[in-house]
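Every protein chain except one is present and positioned as in the full complex.
Going in written order, the chains are labelled A, B and C, and every chain counts its residues from 1.
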């Protein structure tokens, strides 16, 4: 450290409790969560807690070691059972494939660790129920990484709806469209196409998000589901040259739903929506106004007020959700300086740390395992309706 | 006429056959069709035929007389049976309420008149079948006024899809949203809310359009339908002060469909989509590209090509469908000078006249009564699926 | 006429005064004006007057005869001097090239005919001044066809600004971009590139429109102009194969202006703005709000209010100017049914007829020759500033 004239050192540590983190998975979600852990102490300042990156876990030792080094974890494990026995870890972050959600989360809870799990919570509602029971029994904090609740525009929409500004809600309309499975994309067979590992395809991956946004924004449970699914390509070449893999999950689904409060809804998701990359679009129509949002323009919220004055200019407002009075924005930049997709995790994990340290509830702003379970019930209903051709009544025990 | 030096008279009539027109209905559709009859002779020049506006028909004598005068009809009738006996009329244009579609169209066909009928063709598939049988038996030309087939952007989309440019089609996604029934609109009870007269609500009014666009663009029949409907407000004040009227049709519907060729589709329509006025939006995703269109910006077509070169700029093209090489535009204005909603009828009626005069088929560019009937089968399936909670297989006899 | 049972004839003529029209020019503007003459009697019902299409005038006898026949004129002239001596004509509509604006308009005024002239009024301010003097001396009605004042969205913007809703105005920003002269368009040499005939290039054709919209919307005269022009291609092949023609007008211009009330403005126009077809975009920023408009989406008006409530949703409203309470829309269709570019002329000519028949002033809603002259002063200043490299103070005698 400098001993130069005029130099005054500052304490090396920010004054906040440390929470030891053990992270399972180092790919897309591992990177996104790790970035958030590193960023929130100085951007969500003063932070509720400082995440201490104790260990990263993955099966491929070389890859996990490299990632642990890159993101500044102290070390790594290749077996999550070992990691979950580590007393330096208070928070378990599960970013593994869907078939590694249940067992590690349950073991983590039993070990008294707070659990943050990527979506979908589980491959089925039954599996999710077991996880919910475990975290409730262990009395640890639990959260599902439905990060779009932590987009400022979505939270702003939530606040507007909850304030009654839209009046009675009539419609919820959601689609989540991607195109990475169309033939020209050349995508090989992946675990995401394998029912054993993934549970479902677009349903678990995409429907889970928009089901959660529907429940969050509409503020009611989904009562009935009528759905149809399609698998456009039923086998794909494996990347390792070992032949063809069978696709036994859905490439796309479409569903008509009704919420308990009578709101009529639509849900659609696809991996074959050519040209759409991350096109998660939500629209809500209410008695006094409407809201429209698109993840690819996540800093904007389109809002219409029926009784806008003057009536000559009633129309959808394209609002830049980038001002200090919008959710979280005071932590970021001046108006018009947009934030990125990754920032949702900064907000989300800051919330979870706040819940851990200060004993707050994850819900309603974050999705806890109750939400994760209820979403899984709806996902199961989509599968069942598509299989039987009948509308399914959702039952939440 | 002038006798001034240098003045040279021109023949008063354009050299094309005259077709005598009898029009039932003088409100919204009566105005729109009448405008097209008057405009096509000089804008679709040289016209296939000249519509001669023989008579307008309506029950309210004062109103029909005023409208007939305004639009230049020779006269009017207050009973369509009388009008259909008039030998000066070769083409019957039915713009009346849904319960006056079947009987007048059938009588017109029996009288040897060509029949142009507003959508939906009928209140039920059965009723539509009777109309189809009548026009086929009478061997007259028949067309349903699905005018959105005659939007240049829609016809351009059709040509692109039919050329194979999109490859295999995966998804058809359509919504038609309006908001004239939300409470603040103050809309009184109308015939459109009465099952006896209208048959259905948003289904007949809005679904009929997007079912037809789906069949037209996808080029296949709809095989199965799963749907749900909602009536948000079940009675409304009558405009004449005579108390409340019962709303026994749907205010909104949502449906998941599958076409015979495996295309997965969604259909949604509502009169409670706050802030949406005439928001008919279609998206089609295919193997090699996608197409997106919005009636409120009807001169634009968004198109994406997967193999666009260079790949760095693959994205949805916002194409102004206003150039001479686009459908019908050579009849209108130079690039960038947009046309309006009303122009669809100019194109449509010009096509019907061409079919009458030159013995051409209305289909595939226009919708004939076969199309009207098949659309009605799908509409019936929406009603039935919503009633039973089961997916319905469409049967076209 | 029918003698069928139940048939009741209506009077053939609408009860409104007839105004005999003589039109010079049968190309783009001739078609657009003729369409409006034919359409306004039934769409702007009840019309202030009925245009009687007496004669069309053009130098190419075959072409003018065909057009006169197509649009239903009684006859045609090949010499405008002859036409202007015709007593059946009360209104002269000048849709000829720029070098045929002054002499025919002056003669028409001297003959006591009301004069409607296409823009730009003249090739120079001096020429415009002569025309203004003539119509004022003759005490006839006079109007320049700045038809964008008659776009419902523009008129709505005018009403909002005039009401004070925007408060003090800071900025006026206008561009009018086209691309028909880029090399790949293959456009041959035309009269529009010849200074002798056209006066200027993009300045007269495009700047004239946005100068007029600036004066109309800002409500003040332009005080100073600093400008630059470019001619990217200086000679072009003639269409008749007779060699190359010299382009001695501007292909593009850009100008910085200040209005008398201190509003800072920009004007830009080009025929080399690749991909832009009719991209006339206006933005006005005021103390309390802003307005944005684009001719290619002419049915929309984007408006922002600073003190919108709640502040969380302040943003540009995309307003569909298609409701009955918007200017002229009650004459057209229900909300969301857009009108086209051509409809501006229907509104404009209806206004001129109203002024003629009912002795009203053309200004401020329409542009009269005073406006045409003042616009020409600004156009001259653009030319002069570009020539000298100095800002020019506009002088309106």
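A few remarks follow.
Everything below uses one rule, namely that contacts are C-beta pairs under 8 Å (C-beta built on N, C-alpha and C of every residue); 3 or more make two chains touch, one makes a residue touch a chain.
All of these numbers come straight from a predicted model, not from anything done at the bench.
From the set A:73, A:232 or A:352, the residue in touch with the chain omitted from the display is A:73, counting the whole complex. Of the listed positions A:90, A:124, A:156 or A:178, the one in contact with the omitted chain in the full complex is A:178.
Here the missing chain is touched by one residue of C:78, C:110, C:136 or C:285, and it is C:285. On the side of chain B, the interface with the absent chain consists of residues 156, 159-160, 165, 301, 303-305, 308, 310-320, 325-326, using the contact rule stated above. Residue positions on chain C in contact with the hidden chain: 170-171, 173, 175, 177, 179, 182-184, 224, 226-228, 230, 232, 252, 254-258, 262, 264-266, 268, 270, 272-276, 285-290, 304, 306-307, 314-316, 385, 389-391, in rising order.
Considering the complete assembly, chain A touches the hidden chain via residues 1-2, 4-12, 14, 28, 32, 34-35, 38-39, 42-43, 45, 54-55, 65, 68-79, 82-83, 85-88, 178, 180, 276-279, 295-299, 320, 322-323, 332-343.
One rule holds for everything that comes next: only the chains that are shown with their structure count from here on.
Counting the residue numbers that touch the partner chain, chain A and chain C have more than half of them in common. Work out the mean CA point of chain A and of chain B, and you get 43 Å between them.
Chain B and chain C have CA centres that are 34 Å apart. Shared interface positions of chain C, i.e. residues touching 2 or more other chains, are given as 320.
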